[in-house]
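Since the structure comes first, as structure tokens, the remarks are kept for the end.
Removed from the display is one protein chain of the complex; every other protein chain stays in position.
Chain naming follows the written order as A, B and C, and within any one chain the residues start at number 1.
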Amino acid sequence: MSLDLTEQQTLLRDSVGRFLSDRYSFEARRQILNGDPGWSPTIWRAFAEELGILGAAFAESAGGLGGDALDTMVLMEELGRALVLEPFLETVVLGGGLLKRCAAPLATETIRGIVEGHTRLAFAYSEPQARYRWDDILTQARPEGAAQVLRGRKSVVFGAPAATHLIVSARTGGGRHDHEGVVLVLVDPKAPGVSLRSYRTLDGRLAADIDFHDVRIPPEAVLATSEVAPGIIEAALDEATAAVCAEAAGILDRLVSDTVAYTKERRQFGAPIASFQVLQHRMVNMFVKAQQSAAMSHMAALKLAEAAADGARSVAAAKAYVGEACREVGQSAIQLHGAMGVTDELAVSHYFKRAIAIETQFGSAEHHLNRFQQLSLGMASKTAA
Amino acid sequence: MSLDLTEQQTLLRDSVGRFLSDRYSFEARRQILNGDPGWSPTIWRAFAEELGILGAAFAESAGGLGGDALDTMVLMEELGRALVLEPFLETVVLGGGLLKRCAAPLATETIRGIVEGHTRLAFAYSEPQARYRWDDILTQARPEGAAQVLRGRKSVVFGAPAATHLIVSARTGGGRHDHEGVVLVLVDPKAPGVSLRSYRTLDGRLAADIDFHDVRIPPEAVLATSEVAPGIIEAALDEATAAVCAEAAGILDRLVSDTVAYTKERRQFGAPIASFQVLQHRMVNMFVKAQQSAAMSHMAALKLAEAAADGARSVAAAKAYVGEACREVGQSAIQLHGAMGVTDELAVSHYFKRAIAIETQFGSAEHHLNRFQQLSLGMASKTAA
Amino acid sequence: MALRSSDDDEAFRDEVRAFLEAKFTPELRALTARQAGVFADGDLARRWHRILFERGWIAPAWPTEYGGPGWTPRQGAIFQEECARAGTPRLPGMGLSLCAPVIMRYGTDAQKAFFLPRMLSGEHYWCQGYSEPQSGSDLASLQTRAVRDGDDYVVSGSKIWTTHAQFANWIFLLVRTSTEGKPQAGISFLVSPMDAPGISVRPIISMSGEHEVNQVFFDNVRVPVANRMGAENEGWTVAKYLLEFERGGGSSGVPLSVALERLVDIARNQPADGAASLYEDPVFRRDLARLEIEVMALAWTERRLAGRRRDGESIGNAAASLKKLCASELGQKIEDLSMRALGLYALPDQRGALGTGANESPIGPEYAVTPTARFLNGRASTIFGGSSEVQRNILARVALGL
Partner (left out) sequence: MALRSSDDDEAFRDEVRAFLEAKFTPELRALTARQAGVFADGDLARRWHRILFERGWIAPAWPTEYGGPGWTPRQGAIFQEECARAGTPRLPGMGLSLCAPVIMRYGTDAQKAFFLPRMLSGEHYWCQGYSEPQSGSDLASLQTRAVRDGDDYVVSGSKIWTTHAQFANWIFLLVRTSTEGKPQAGISFLVSPMDAPGISVRPIISMSGEHEVNQVFFDNVRVPVANRMGAENEGWTVAKYLLEFERGGGSSGVPLSVALERLVDIARNQPADGAASLYEDPVFRRDLARLEIEVMALAWTERRLAGRRRDGESIGNAAASLKKLCASELGQKIEDLSMRALGLYALPDQRGALGTGANESPIGPEYAVTPTARFLNGRASTIFGGSSEVQRNILARVALGL
């Protein structure tokens, strides 16, 4: 089987790429970044109406395009290449990835809102004590009559300040790391008892720490009961992790090409600095890591699209590799841009900061190396093929 | 306090350096290496009689020079620089380091033999199951009348094929890793029940795996009882470990200077390859690691000479640093010598192989990183000063 | 090495500690703990400068004749250690550490008498005009012109990456006074007040969002010839003399150790998978131990080379570059691990809680406020003051004869 894109994927890539190069230049992005709310409703509407990509990952029955992890990869690579700030990852990939696996009628309804462009999601799963484990949950959902009452604290919830709906993981029972007793509920961020501390992250995106103080959850807002929630969470997080790997592949590609272009322009000692062998070899190392990151991202997407037995392990391997590549390629790009690289003025520092954030998002390289080892133990074959 | 050498140490360094450059050229060494027994009795005699360095580390009352760990450092650096094959480390530093801490009359007598040049030692402490721990001892010393009977197996005992005496660690009691119950005994390698499988190590030195099959040890051959043996072993191993760090400093210095000289000579693409920036920067990295290795070796020797509380921790830090430097600088030296580097013909591959062996001898970098961590926990201050 | 300090040294250490205890007040500590820039910002820097000046301790390296405290090198090191451990504000050294040696060596008596006391008191706040937009690593290619006109030079051009130009009232700068001969041959070293007509300052915002550096424009600025240090067209010698101080000041061991201690504090408080804290995690512990050992290696190398330098061995000349190279790269590794130790709390932009004017509470734990900003700002350390590439070029030439 080849790793070539299908014709449809190539078309998708080209149309999104064209849209972004027309409408999402570095200057256009800077205005969005420096303004309020930090993302562009106009662009979002265009994603829904002009490009139709907000439905990319959903079944055609839900108004989507029926795409798989490979389509998501194609999209995320382009979004990464343009450093798009809008909450596509949070809403479509992660939020949508949860919803499409939930049988609750409210899930289907919410998906429709995503596709139409008026619903944005954030998945509040991480907690201050948890480092990178989704199953380290202290937030409680206590029954109170037919409803439940939510109490707890979630940390660094990406996309929350822009979200119209929060999906929250909570415990109806079980101990701190138990998979039993975990449920998913849909919460209105404006509901009584919900308080957000909203902020930017270092890459200019939006996130929040969220307190839930006795928030009432009606029965229909329980998206997934404890029988199915852990599996749904793991599957959606795997997809989202593969998606940031693809985003990173787009970013790394830009970091390499921007650095090559800059060093060809910049002259010192009477020659373009690109003529210095040490810089050339460092750029080759960046190139190699960027190529390998793209390949690992592709592998992870393919495994998920195939529902392969080693899907989770492949995602862990990809994220571990790509995370380290983000750091190394990013730091090289800054270094080779010299003093210009550490300013806010050129694109390179913005790509760098997103790359550094991706290294941490959904778990660091160390975290995924550990996961890879644990998942490897369960696999029959450890070969590269 | 400065890190300068004393006048006496400078004299010692210069006289040994002069002797070795006169008498221990790469060609002279090659003949010793390729011949039998793999070391030169003539050189050894000269060490005893002309240079007097076999007594360097012993008290003047024992016929020695009363030197400390800094004198050993000065010597080992020179021996490293000339890649000396003779068992100075095994006999004087390690064997002597044990003996001079033992109260037994036989110890004093054996030291006299070392100083005079007719006694050579090997310390048989490592065992096949032990990886790098000296206290993982299965070899037993059972009492039988007034004597003891030795049974067990020691592995990769450096210097054993050249040794006139073996010092052996064994258990009179205690479990596998216990410090209680460990004794040191002196054994004649030709005694009944001792069998050596002798071999060269990758760096051309001599070692052996040794079986002790009910070897009778008379009471006077017990050098250290279990009250003192563990402390003696640790002190002597620390000194020997610091000494190989110094040897490595000499070797790394040669690897750097040989590589610089070779790349200045070797021409490709119409220029000396030393003019290529990538090679220059790689040599700078080698140089930095070699300088830092010399500093770490110096630190370790100074701490031992001062009997500082953090002596063992400093030795662990030095060996961890120097071990990794040996690998990295060695591999760079080979790479920069190109195809000539992987042959037996130039000195560089011989220095490389010794550097690689040193990385493992007395414990790998990983082993000493662990030791460093454990010893750090016990120290009040963790600062670099 | 565990220097066995003399009793005098211990008494001196007690004196320094007592001083810091008294003068580095809780208010100053709190302000300083929220600083993540390369240097403390202007107001804080001025306040702490004043406090040290009043105690006579602002210029440990200066000779007593100019107002130095007359300390032994060991006392200087103790002072540096104690300040680093207490976490006092990082003062910009453009005046006291860089320009001062130049004035002492190349200045006239009048220049010395005018500038040095004002530098000491903090009345003059200096910035450095070396780099230009087209002249970074290749400093000798600089283009800012200074044309002689009577008793003045008329200066036109632009300097960039000028740290704290927005706070400074004096600048020292390299200008081109001749285009004859090699590029190095026509350079002169001038100083000028920042309020001279024709000087304007454009802020350059760093990727962490901070304003530390600037571009400074010179539009026919008149600088009296009396403000030249050294001879006309011999500024390159002066410039190189100064660069030695830029690469070389102080010991790296203590600030790097302090950075490691901060990291250890984070690690002890951070959760980990399968261990009580990140500090107990074996893989993290190995990474940490490696860094501790690298800091030791650099500190001992500096000490060892200091001895060689005294002996005049050629290796001594390389010591400053070796130190700049290793300290900056090692500092980055520590910043990198510190940021990663925070887990997800490495991600929030903490600008609202950083700096003297900040009034927001931290997002996440207090110790999460500075590491990310330090990480981002620290990227500059291998670029400014002679990039790592330039230091390796120097070492190749000076240390290896390539």
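Basically, a residue touches a chain if its C-beta (ideal position, glycine included) is under 8 Å from a C-beta of that chain, and two chains touch if they have at least 3 such contacts.
Source: prediction; values computed, not measured.
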Exercise. Looking beyond the chains shown, say which of B:149, B:207, B:300 or B:375 touches the absent one.
Key: B:207
Practice problem: Can you work out which residue in C:56, C:282, C:365 or C:401 touches the chain that's missing from view? | Solution: C:282
Quiz prompt | Absent-chain contact - pick from B:23, B:112, B:133 or B:179 | solution = B:133
Exercise. Tell me where the left-out chain touches chain A, residue by residue.
Key: 1-4, 256, 260, 264, 274-275, 277, 280-281, 283-285, 287-288, 291-296, 298-299, 302-303, 306, 308-310, 317, 320-321, 366, 369, 372-373, 376, 382-385
Exercise. Over the whole complex, note the residues of chain C touching the chain we left out.
Key: 282-283, 286
Quiz item: What chain B residues would touch the chain not displayed?
Solution: 126, 128-133, 136, 155-156, 197, 199-204, 207, 209, 267-270, 276, 278-279, 327, 331, 334-335, 338-339, 341-345, 349-350, 352-353, 356-357, 359-361, 364, 366-367, 370
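Here, only the chains that are shown with their structure count from here on.
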Practice problem: Please report how many Å separate the Cα centroid of chain A from that of chain B, as a whole number. | Solution: 53
Quiz prompt | Whole-Å gap separating chain A and chain C, where each centre is the average of the chain's CA atoms | solution = 38
Quiz item: Where in chain C do residues touch two or more other chains at once?
Solution: 389, 392
Quiz item: When you check chain A against every other chain, which residues touch at least two of them?
Solution: 276, 278
